[in-house]
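Taking it in order: structure first as structure tokens, then the write-up.
Left out: one protein chain. Kept in place: all the others.
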Amino acid sequence: MITAGIVGGTGYTGVELLRLLAAHPGVSIRVITSRGQAGQRVDAIFPNLRGVLDLAFSEPDPDALGECDVVFFATPNGTAMEMAPALIARGARVIDLGADFRIRDLAVWSQWYGMDHACPDLAAEAVYGLPERHRDAIRTARLVANPGCYPTAVQLGLLPLLEAGAVDTRHVVADAKSGASGAGRQPRQHTLLCEAAENFHAYGAAGHRHLPEIRQGLEDAAGGPVGLTFVPHLLPMIRGIHATLYAPLLDPAIDLQALYESRYADEPFVDVLPPGSHPETRTVRGGNMVRIALHRPVDSNMALVLAVEDNLVKGAAGQAIQNMNLMLGLDETLGLAHTAVLP
Amino acid sequence: MITAGIVGGTGYTGVELLRLLAAHPGVSIRVITSRGQAGQRVDAIFPNLRGVLDLAFSEPDPDALGECDVVFFATPNGTAMEMAPALIARGARVIDLGADFRIRDLAVWSQWYGMDHACPDLAAEAVYGLPERHRDAIRTARLVANPGCYPTAVQLGLLPLLEAGAVDTRHVVADAKSGASGAGRQPRQHTLLCEAAENFHAYGAAGHRHLPEIRQGLEDAAGGPVGLTFVPHLLPMIRGIHATLYAPLLDPAIDLQALYESRYADEPFVDVLPPGSHPETRTVRGGNMVRIALHRPVDSNMALVLAVEDNLVKGAAGQAIQNMNLMLGLDETLGLAHTAVLP
Amino acid sequence: MITAGIVGGTGYTGVELLRLLAAHPGVSIRVITSRGQAGQRVDAIFPNLRGVLDLAFSEPDPDALGECDVVFFATPNGTAMEMAPALIARGARVIDLGADFRIRDLAVWSQWYGMDHACPDLAAEAVYGLPERHRDAIRTARLVANPGCYPTAVQLGLLPLLEAGAVDTRHVVADAKSGASGAGRQPRQHTLLCEAAENFHAYGAAGHRHLPEIRQGLEDAAGGPVGLTFVPHLLPMIRGIHATLYAPLLDPAIDLQALYESRYADEPFVDVLPPGSHPETRTVRGGNMVRIALHRPVDSNMALVLAVEDNLVKGAAGQAIQNMNLMLGLDETLGLAHTAVLP
Partner (left out) sequence: MITAGIVGGTGYTGVELLRLLAAHPGVSIRVITSRGQAGQRVDAIFPNLRGVLDLAFSEPDPDALGECDVVFFATPNGTAMEMAPALIARGARVIDLGADFRIRDLAVWSQWYGMDHACPDLAAEAVYGLPERHRDAIRTARLVANPGCYPTAVQLGLLPLLEAGAVDTRHVVADAKSGASGAGRQPRQHTLLCEAAENFHAYGAAGHRHLPEIRQGLEDAAGGPVGLTFVPHLLPMIRGIHATLYAPLLDPAIDLQALYESRYADEPFVDVLPPGSHPETRTVRGGNMVRIALHRPVDSNMALVLAVEDNLVKGAAGQAIQNMNLMLGLDETLGLAHTAVLP
């Protein structure tokens, strides 16, 4: 039985890790930390876990965490880079669900996250945890940078086109929409029900922290610069990301459906829908799947890609467990076969 | 007092016309028809109108309608073109909130709407009711084709760029999102609360009926072809359209804010927000306003335009009343000063 | 033109006062205060008011406020009782939308609100602003205690039964449900969209601050003790209160419909629906109306009363303006004829 620790278990990513790990047949949760809630039972805060998880939050303790086989960080940006070195030194594998290790160019990282990096060496060693691109490196990694929610959907939606060199990379548009759980569980005015329900708007239109992360991944795949416009929007719902992706085709005769079906034929968590489909976010709610559909809009040379995921699962906790399975030699899909609850 | 008739008053566009006209100081509603509900009081179906409107639905009768100064058609496509000629012959002005008279090229119209046009002569005479483009022609029109909901938001969002020749018209993207009221009040499975709430998806990705209407307007403004990709999405909410518009700039040094403020300086129902804004659909809910914000995404040559409207007001009933005011010589803003209910 | 001031204008009750007063034909808003937002334009925070209200928030200043004909307090409990005496001394009428002056028995008040009362004399003078019970006293009041949102719906729903002595007052149940706007605009975890949407629960089941206020009003009407069980619930929506009221009938032969129609025949803001109706909260959204339906459940001696209101209008800002109209000699309905936006 693999032993797991979670640092920062009171946010939405944390409770989703708890839900998934508590049902994972190969994992035992040993430690879950929270400075604010230390001493309190987990199921007092999250009653859905009553009868499922018999643990209390504790103060973060490197020794207790370091004894775990794997430690997940579900913390604000800047926390994991402070604590991870000590845990890795004690032999634990680390998966950071925050942004501390996602961007290779630390100057770019500092510019977008507003702080200096605490451990450049580890940052250089970290593997970007998108299994569909870096599966082999993940298997042997000590430290995995779990991708952001938007970056997962946008990259999986565009990778086949870019790897195949099929599009004009100067004019790529990613119009992305996310449920409010992406904004976290900290009380903030703009995510109150009375502000976010029956309402819709863009945010971060001039530039969002996920832009450099997405561009890094797309440029790796394309082997060159990608002119990307990325605009996130806030959906009046809880879970789900929908990425609507536009890229001008170089060869209008390309068979998009075949390209994507071939690229993702062996991927357990990428589902290419039949031609003419419009993926719905609810079909992946609570599950680790990304569903993708391809379209060729009438009178247009655009490739149109529609991609959906649950931002808290494939966009966060589920992908982290997928990475854990790879790092620790388990079946990649273990504990991740949840069917979306529909309706 | 102007007398008004409404054909087809039981849908969402119809009840919105009733709400707005009942409070309009210069209009008296004389006739409201519905084949299905004839004989029933309006406020039995729409209790929000109790005490406000003392009318019952009646069978459509050309004589009774023809005596009105203005007749609104809030009917399925294909109805207005059958009945409008008789009403215009009797001297009534006609405003069609459906699509029968929106597209000048009737071959294109037939292709998208799947029927032959019943009155090509009237179609040629009809004026497209977007006051911000055709105000003078509307004033003297006998028949106005009220624009579609998406076309209103997308055209108002892009007109200044196209009129100024400021963008590469080959790669224009309109990523549009609408509340479910745009799909109407007829019971259909995909707009049940259990299907549409906590869910988000695109639809009509391969081609939507509003595409030729939008392109016609954009190409008029641009004076040439426009390569437009238009993708509509269904929002899990009742009212509101958000258009996210992308167009590559020819001259990166252009001052978008000044361009839009100047273009819409005298428009009572177009509000250009301060730089850095993200318009929210709720700020126009129940009102006739379009709010627009301009952005220049980082590391990009794109013009990014964000435009919001209430699809049932500026996207339908409100714009129809704006057109009525113009056609009948009233103040253009009369009866349209509703402040959005927020929250 | 009556001049009005608002103390505490940044909450939901405040912005609703602004929306309604800005459209009121007999009122000019002179002052709107906010310690936190002083200096900022109102329409920067509430963009729905762009073009409607040309004011900035200011620090609360007794002299500026005292010059207004009427001052509304839309403040946390405990604020109005500190500031009201100085304003009344300067000649302003005061309407408190908080709870400072609602309960006559100050010992009870202190027990539920956890503080001593700052001005017992004014508390004794204050008139409870439920026009359907205290219209004449309101006309001449210097200080009106605007009722709470739940108390308005529950009292209007039960008054006819209690005034008529028609029910067994030992077993009255008020099961009440409110949209989240009743919880205010301060960021708190339980009213985040991700916590309150797709969710429903009771709160304050052991005892809620509105209980003593409701009981005071019901006992006045009944002329004796009322055994009331009041349970509030949080609805996954923004606006609206639905009170489901149960009271055992003393005489099963009573004609409830006639009783209510007679009691409210002259009330402009109470609408008794036809027999068999189920009032919907959306039919009063944004308007000052209360709609009531009466039922006699099968095989039961219960009177069942269903009452709906918009908690921010008849439950707060609208009723405050109704009281203002009465206090200042205006038509009681002036500025309050908003039709609910439906859908």
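Just so it is clear, A, B and C label the chains in written order, and each chain counts residues from 1 on its own.
In this section, contacts are C-beta pairs under 8 Å (C-beta built on N, C-alpha and C of every residue); 3 or more make two chains touch, one makes a residue touch a chain.
These numbers were taken from a predicted model, which means no experiment stands behind them.
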Contact with the hidden chain, among B:L65, B:A126, B:C149 or B:M237, goes to B:M237
Looking beyond the chains shown, say which of A:V15, A:I241 or A:I292 touches the absent one. A:V15
Touching residue (missing chain; options C:L97, C:L158, C:L235 or C:L336): C:L235
From B:T3, B:Q37, B:N77 or B:T191, residue that would touch the chain that is not displayed: B:T191
For the chain that got dropped from the picture, name the residues of chain A it touches. 12, 15, 19, 22-23, 46-52, 181, 185, 197-198, 238-239, 271, 273, 277, 279-280, 282-287, 291, 337, 339-343
Which parts of chain C are in contact with the chain that was left out? 171, 173, 175, 177, 194-195, 197-203, 205-207, 211, 227-231, 233, 235-240, 242, 244, 246, 248, 276, 278-282, 285, 293, 295-302, 304, 306, 308, 343
In terms of residues, what is the contact footprint of the unshown chain on chain B? 12, 179-181, 185, 187-189, 191-198, 236-238
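Note that only the chains that are shown with their structure count from here on.
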Could you tell me between which two chains the number of C-beta pairs in contact is largest? A-B
Centroid from C-alpha atoms only, then distance chain A to chain B, rounded to Å. What do you get? 39
If a residue has to touch 2 or more other chains to count, which residues of chain B qualify? 197-198, 238-239, 279-280, 282, 285, 343
